[in-house]
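Pasting in a structure now, in structure tokens, and then I'll have a few things to ask.
Just one protein chain is left out here, and the rest sit where they should.
Take a look at subunit A:
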Amino acid sequence: MPPKRTPKANEDTPSNRHIQEQADRPASPSAEDQEGQRKATIPPELLAKLLKNFMEDEGTKISGAATKTVGEYMHLFLTEAVYRAVSNRRDGDPWAKTNAGLMLEVDDLEKITPQLLLDF
């Protein structure tokens, strides 16, 4: 089971921790692999099914290593979306820098989507 989000618990964490995390930010989407095992990834079976679903030619196959690479690609895509949404919100709103319990809205995603799609 995935850990449930607890908004209250997040607000309790000391704010200096988040400043430290902000400093690590540029490298952090990939920094997770240093731990070896990742907390959340899209399973290869789902990736293969999704790709098959969108393909026009039924006969096209996909190798296992390629599926894993697509998994990494989508992982980076989704994590990058969250990181950009947060960084965009914090840039626009100086008060948000000190606010640990920030809520991401659809508006935040809308603002970063065009550049995100150009970069991926």
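Throughout what follows, a residue touches a chain if its C-beta (ideal position, glycine included) is under 8 Å from a C-beta of that chain, and two chains touch if they have at least 3 such contacts; residues count from 1.
The rule is simple: contacts and distances are computed from a predicted model.
Name of the non-displayed chain as stated in its UniProt record, restricted to "DNA primase large subunit", "Centromere protein S", "Translation machinery-associated protein 22" or "Ubiquitin-related modifier 1 homolog": "Centromere protein S". For subunit A, the residues touching the absent chain in the complete assembly are 2-3, 5, 7, 10, 13, 17-18, 21, 28, 30, 39-43, 46, 49-57, 59-63, 65-66, 68-70, 72-79, 81-83, 85-86, 100-106, 108-110, 113, 117, 119-120.
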